[in-house]
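Attaching a single structure in structure tokens format; questions to follow.
A protein chain is absent from this complex, but the other protein chains hold their places.
Take a look at chain A:
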């Protein structure tokens, strides 16, 4: 019984570790946020209100599939100016950026 309990705790700890390893650390998050505002913002606008690229406000992204957004950022969109960022960013970076956009960026 105790063995099971220990195993469960261990598994839970591992899970937490796995998530915390996956998410970019605070320093990386700051870099990514800067990248979003400045480099993504070159096309999508400093406030994500659009430009050469479409607007990426929370309202516009509402209801869009997270997986599709991650795929778009990773691979780009053929036929448009959107490049794939997979050569420059990790999948964890990209997931974090997409989640930030889905939550609304810049924060209201």
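Heads up, the rule we're going with is that contacts are C-beta pairs under 8 Å (C-beta built on N, C-alpha and C of every residue); 3 or more make two chains touch, one makes a residue touch a chain; residues count from 1.
Just so it is clear, contacts and distances are computed from a predicted model.
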Checklist entry - Between "NADH-quinone oxidoreductase subunit F", "Energy-coupling factor transporter ATP-binding protein EcfA2", "Protein nirF" or "Carbon monoxide dehydrogenase", which matches the UniProt record of the unshown chain? => result "Protein nirF"
Checklist outcome for this item: Touch with the missing chain holds, among A:38, A:68, A:90 or A:103, for A:38
Item to check | Residue ranges of chain A at the interface with the undisplayed chain | outcome: 34-35, 37-39, 41-43, 45-47, 49-52, 76, 78-79, 81, 83-85, 87-88
